[in-house]
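Have a look at the structure below, then the notes.
Shown here: the complex without one of its protein chains, the others still in place.
Labels for the chains are A and B, by order of writing; each one numbers its residues from 1.
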Amino acid sequence: MLIRPRSRHTEPPWLRFTIILVAASFVAVLVLLPVIAVFSEALRKGLAVYAASITDHDALSALRLTLLTAAISVTANLVFGLAASWAIAKFDFPGKSTLLSLIDLPFAVSPVISGLVFVLLFGAQGFFGQWLIDHNVQIVFAEPGVILATIFVTFPFVARELIPLMQEQGTEEEEAAVLLGARGWQVFRRVTLPNIRWALLYGVVLCNARAMGEFGAVSVVSGHIRGRTNTLPLHVEILYNEYNFRAAFAVASLLTLLAVVTLIVKTLLEWKTRADERPLMLEKQ
Amino acid sequence: MAQAGTAIEARRVSRTFGSWPALRDVSLAVNHGELVALLGPSGSGKTTLLRIIAGLEQPDPHPETAVFINGVDISRQRPDERRVGFVFQHYALFRHMSVFENIAFGLRVRPKNTRPIEKEIRRRVGELLELIQLGRWANQYPSQLSGGQRQRVALARALAIEPNVLLLDEPFGALDARVRQELRRWLRALHARIPVTSVLVTHDQEEALEVADRVAVMNEGRIEQFGTPDEVFHHPASEFVVTFLGNVNLFHGRVESGKAVIGRLAVDASRALPANGDSARVFVRPHELDIEVHQTNGASVRARVLRIQSAGSLVRVELTPEDDEALGAEDTINVELTHERYRELAIHNGDSVFVRLRDARVFLEDYTI
Partner (left out) sequence: MSPARQHTVIPGFGLTLGYTLTYLSLIVLIPLAALVVKGTAQSWAHFSDAAFDPRTLAAWRLTFATAFIASAINAVFGLIVAWALARYEFPGRRMLDALIDLPFALPTAVSGIALTAIYSQNGWIGRLLEPLGIKAAYSPLGIVIALTFIGLPFIVRSVQPAIEDLDAAVEEAAVLLGATRWQTLRRVILPALQPALVAGFATAFARALGEYGSVIFISGNMPMKTEIASLLIVTRLEQFDYPGAAAIALLMLVSSFVVLFAVNAGQWWAARRRQGRMA
């Protein structure tokens, strides 16, 4: 992508001003306002109530489950992302575009359906329902179900960042490394990984944000059992439905902070990858 | 079994991509310390052959197909064991490593028992940096180097592992003309110092003829001729070779009494011409023709001077034949004269002169290798 100078406007200044004003207002009202509202509502009854809400036992338990789910989902999808992008970018085989569409599939699926499919597999009336009951294993309405549903929803995030980048980078450096005597893991660790590190981090950050914030899918699978199968977003819902608005917004504010941090890291990484790409473009000339 | 004493031997190698034959039953033997050029147009199969020798690609399976390096069948070795130095056309330098680390790479990834100690690695890399004259650039990154510098680093990286053979895939193709020439000379000097058996792929005939000990001229998946630069240029074995290398004039004639006859010119053929009456194609290089102002014997063609061009050390004269006898020449005849000869003749545009054959090569119409 070329860095274009932004001086190419031929609209009259008043029109430019209007467009900017409309754009800024639209985004401010639609997007910024809700963020401010979260904090405003959370702190309305003062700092003490806020602090109590987020250190509440059930809230901490929800936090624990959220962190655990995110850690497992991100790791699993990270490994997958690396394997898939290596297979797709470094080799030629039939059915590649079908594989790419399949990897993107969870993106097109509603969160509720993402949770539903696991209930259909592991719920009491599900395909494995009876077997699970016989062996006293709980997946749905327990932590494993929450984790599985989250893995499903965040499935493509890392792969989507890596695949186009690795395809663009080609295979020559890896070929050169093999001819110079490097073996499989050495090639990956020394040559490929440094070339993809920012995209990898970017994918991990996005995957993590979504894993921690997923609501619909987890809501279907979890059974809403306080203190046991609640993630932070589910806890927000429970508190809200009990009309405990201060606590609900307090916990929501934590999640909002997470989203803001994610956006900051994302912007930094984008800036980093663009800085990395520029000298590479000269190489292609 | 491999031929004794050859450094590289490719035996009956074929490679087909889908339905397109990139290589057709090619055999090649390179001696120790030789620098061989694979020369040909794109699609001739030269890069495919190089990559098969490197082990980057597999030849079509066939009982008699084999590739040996130093007598060892390479298909029995793992790619990382082969000690083949490969220089890519677009360098393939590791973009996130410094120049030093790029060159040191092959040494660093050696298994523990064969890996040199750090001090030794530094020494060797330092030596190579001196050799490629980039000592002061050791800590720079590839993106900070020019194309010519990057290619030198790629070469040093390949040499660092003390390879059995050095394979170069159009190494100077991506560089501009001046840099290409300098690097060509530099490569030749380097090869004199470190005589690793080398194979160079190029489409630039000047490069091949200048740098190589022997040249394999390739076309459409076959080797048309394999010989010294002198042999391929002055004694081309086929029509393709003579047209690919250097400029050439083409005359159409017929076989009569064992010679190729063009109008009033008769040419001895390089081989016996069996059939009278067959059409023959006669190839003459511009410097093999001479111009006379007056006809000395009957064996010359009348022509009119169209253009005279002074080109460096030679003078190029473009003429068009004026004979009413069907000469069968193309519209223009190109002759190269030395400045001395040109001054002797004192000819000008529009002059009517005579073109005489000094030497020529004849190929029959259906000449195939």
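Keep in mind that, in the parts below, a contact is a pair of C-beta atoms (placed from the backbone, for glycine too) under 8 Å apart; a residue touches a chain by one contact, two chains touch by 3 or more.
Keep in mind that this is a model prediction, so the values were computed, not measured.
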| item | value |
| --- | --- |
| Among shown chains, those touching the left-out chain | A, B |
| Hidden-chain contact residue, picked from the options A:Ala24, A:Leu60, A:Ile133 or A:Leu193 | A:Ala24 |
| Residues belonging to chain A that touch the chain removed from view | 1, 4, 6, 8-12, 16, 19-20, 22-24, 26-27, 29-35, 37-38, 41, 76, 79-80, 83-84, 86-87, 90-91, 93, 99, 102-103, 105-106, 108-113, 116-121, 123-127, 148, 151-152, 155, 171, 174-175, 178-179, 183-184, 187-188, 209, 212-216, 219-220, 232-234, 236-237, 240, 248-249, 252, 255-256, 259-260, 262-264, 266-267 |
| For chain B, residues in touch with the removed chain | 55-58, 61, 79 |
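Throughout what follows, only the chains that are shown with their structure count from here on.
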| item | value |
| --- | --- |
| Separation of mean Cα positions, chain B and chain A [Å, integer] | 55 |
| Residues of chain A that touch chain B when the two form their complex | 172-173, 175-183, 186, 190-191, 194-195, 279-280, 282-283 |
| Touching residues on chain B, where the partner in the complex is chain A | 54-56, 79-86, 88, 90, 92-97, 105-106, 109-110, 141-144, 157-158, 161 |
